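Let me give you the structure first, and then I'll get to my questions.
A protein chain is absent from this complex, but the other protein chains hold their places.
On to chain A.
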Amino acid sequence: MTIAPTVPPGQSERTDGARSGRLGALLRLRELPVTLALIALVVITTIANPLFLSPQGMKDLLLNATIVMILAVGQALVIITRNVDLSVGSILGLVAFGTGTLFANVPGIPIVVVFVVGMLLGAFLGAINGILVTVAKVPALVITLGTLYIYRGINNSWAGGTQYFAGDRPEAFGSLSVDTVFGFPLITLIAVVVIAIVAIYLNGVRAGRDLYAIGSDPDAALLFGIPVSRRVLLAFLFNGVLAGLAGVLYASRFNSVGATTGTGLELSVVAAAVVGGVAISGGSGSVVGAAIGALLLTTITSALTAVRVDKFWQQAIVGMLILSAVIIDRIASVRTARKLRISEARDV
């Protein structure tokens, strides 16, 4: 796996020398296929049904995508380090129910406090995953499969049959996912800010770049002096924070939160990251790609409804998309490997 396609065009020009121009670098961007697919989808759907891109249509589209986008960004962080976190759906459920409980039992609690508490709870749950993975040295797939069950079970026993509805929450909290600024819902703007922060961290901060090195080759990263355990733990913790944020936003967006909130979300989140060009084997991809992947997957649902395709086809199409993303990723990495071999042969 090479990280060359993930660096921005400017940087790549510097590292590749004169051999590849700006256009070449742009064409090799991992986000490109998914972005093109999204644009094509939106254009075709709009031609078929002009109402699709109406302000209300846009708003629904973004609202539906926001929560999966945040989760996919967190998941991308973890997958880039060659790990995976299957417990995000359960973390989201716990935090969403916690949010409902807070609002119902502590009248007049400031909304900001709820956000902070939700993200702290998420951080705590994510850190448990991270500690188990790094200290006990057990693969993340196994650990987070276990915590998926444990967190969900805690949620079930905590909630029982209780559900909190939108009426239990202050109006200002609910209006976060109703009010818009320039046509963008507020929670989507929150998500965009978060994605931007994580993207900058991953591209410009040393600790963020380390995640790519760890995912490409953990042993080499260790030899290179990167504190692998600490970085991986941090990725899990960040993912927990983002899942916590998504949980709070979920409580704002949807009418009811209860024991089963967020069940089965984990695989669609991983799928969104994979569709967005984050290689499941670690070391490549970007959070922007993952976010676009999430947007694409949710847009398909709305697009199929808009062009009146049988709604039952939706999931099958999502499946085909994931498979094509994996195949495109393979083609891209084979080509990069060939190019690297040729350029190395020239240098010798």
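Quick note on the criterion: a residue touches a chain if its C-beta (ideal position, glycine included) is under 8 Å from a C-beta of that chain, and two chains touch if they have at least 3 such contacts; residues count from 1.
In this section, contacts and distances are computed from a predicted model.
Missing chain, UniProt protein name, picked from "Biotin transporter", "Cytochrome D ubiquinol oxidase subunit II", "Tryptophan synthase beta chain" or "Autoinducer 2 import system permease protein LsrD": "Autoinducer 2 import system permease protein LsrD".
Among the residues A:Phe165, A:Phe224 or A:Trp313, only A:Trp313 touches the chain that is left out of the figure. Among A:Leu32, A:Ile154 or A:Val178, the one in contact with the hidden chain is A:Ile154. Set against the missing chain, the residues A:Ile200, A:Ile280 or A:Ile342 yield one that touches it, A:Ile280. Residues 84, 86, 132, 136-139, 141-143, 145-154, 156-157, 160, 259, 263-264, 267-268, 270-271, 274, 280-281, 310, 312-323, 325-327, 330 are the ones on chain A that touch the missing chain.
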